[in-house]
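Yeah, one chain of the complex is gone here, protein chain that is, but the others are all in their spots.
Chain IDs A and B follow the sequence of writing; residue 1 opens each chain.
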Amino acid sequence: MTFTPSEVLQIRHSDDVVRVRQAVRARAIEAGLGLVDQTKIVTAASELARNTLDYGLGGTVLIETLEGSRCGVRLTFEDQGPGIADTKKALTDGYTTGGGLGLGLSGAQRLSNEFSIDSRVGEGTRVMIARWR
Amino acid sequence: MDRIPILKLGRALLVSIQAEMHDRLAKGLEEDLSERIVQTAARGVMIDISGLEIVDSFMGRLLDNIAGVARLLGASTVVVGMRPAVAITLVELGLSLNGVRTALDVERGMRLIGTVVIDLDDDEFEAELEARDDLHAE
Partner (left out) sequence: MTLNIVERLIQTDMDALLGRWRDLIVAAGGAGGGRIKDSELQTQCREFLTVLLTGVRTGATKFSDSGFASARVLLDEVSKSRAALGFNPRETATFVFSLKEPLFERLQAEHTSDMSAFAADCWAVTELIDQFGLYTVEAYQRSREDVVRRQRDEIAELSTPVVKLWDGILALPLIGTLDSSRTQVVMENLLQAIVEQNAELAIIDITGVPTVDTLVAQHLLKTIAAARLMGADCIVSGIRPQIAQTMVHLGVELDVISKATLADALKQAFQRTGRQVVRRPRPDAKG
């Protein structure tokens, strides 16, 4: 199987969130995900892209196709923003430091098969999610 | 600047959200709706999201905001046309949309706002068309 090679998208403006959604949707379709799985990962991507923009002060997302026994999509959001002091707290529903609903991180986790977060105060944040067939 | 059109339907205002709404558009919609609700003394706001493939927490917040503003201005809000994949994803995401009522389609949504869509019988329909033609003839 030959898939699209991995790509990196910039997340600097709110228009970029739309672009990220479209790219992830195309990737999910290519990986053979069903409609519901597609919707889940695109929604998770939208949440994390907005977080990157709103809290991370802009950043990037690496979009990769997963091959092999677990065919799917992996996304890695990265920013050099203020970072998250307590990631555990940040992952609880409803917790928000902005005016949001506080569902971004925890929601993205629930919508994904795989989730990991790495954040250091003053350095930045990296969030990885993956969804497969 | 792009604005999402708002249609009047009886005592309701109908808004159709197609895909990809940027923040400016969202803000514009909230403002326009608030004004129109007061202007038309609307009893309800119907938001058609059948064109949305994705509803994330940003959109969820927008819907909650609109419902909140409408309520303060004396109108209820109904969201119609949610796609199955979106509903399943929202449940998993944890977005409950408690401030809004939902309905399967516009007709059902209108009932929730207190308006019923009536089909005229053939005679009434004929009469209606004739009256319209008479007007245009002059």
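Here is the rule we go by: contacts are C-beta pairs under 8 Å (C-beta built on N, C-alpha and C of every residue); 3 or more make two chains touch, one makes a residue touch a chain.
All of these numbers come straight from a predicted model, not from anything done at the bench.
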Give me the visible chains that the unshown chain touches, in label order. A, B
Of the residues B:Ala26, B:Leu62, B:Val80 or B:Ile113, which one touches the chain left out of the display? B:Val80
Which listed residue (A:Val18, A:Val36 or A:Leu91) would be found touching the missing chain in the intact complex? A:Val36
Could you please point out the chain B residues that touch the chain left off the display? 80, 82, 84-85, 87-88, 90-92, 96-97, 102-105, 108-109
Over the whole complex, note the residues of chain A touching the chain we left out. 1-2, 36, 68-69, 71, 133
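Please note the rule applied: only the chains that are shown with their structure count from here on.
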Find the geometric centre of each of chain A and chain B from their Cα atoms only, then give the gap between the two centres in Å, rounded to an integer. 31
Which chain A residues qualify as touching chain B in the complex? 14-15, 18, 21, 25, 35-36, 38-40, 42-43, 46-47, 50, 93, 100-101, 103-104, 106-107, 110-111
Which residues of chain B touch chain A in the complex? 20, 22-23, 53-58, 60-61, 85-86, 88-89, 92-95
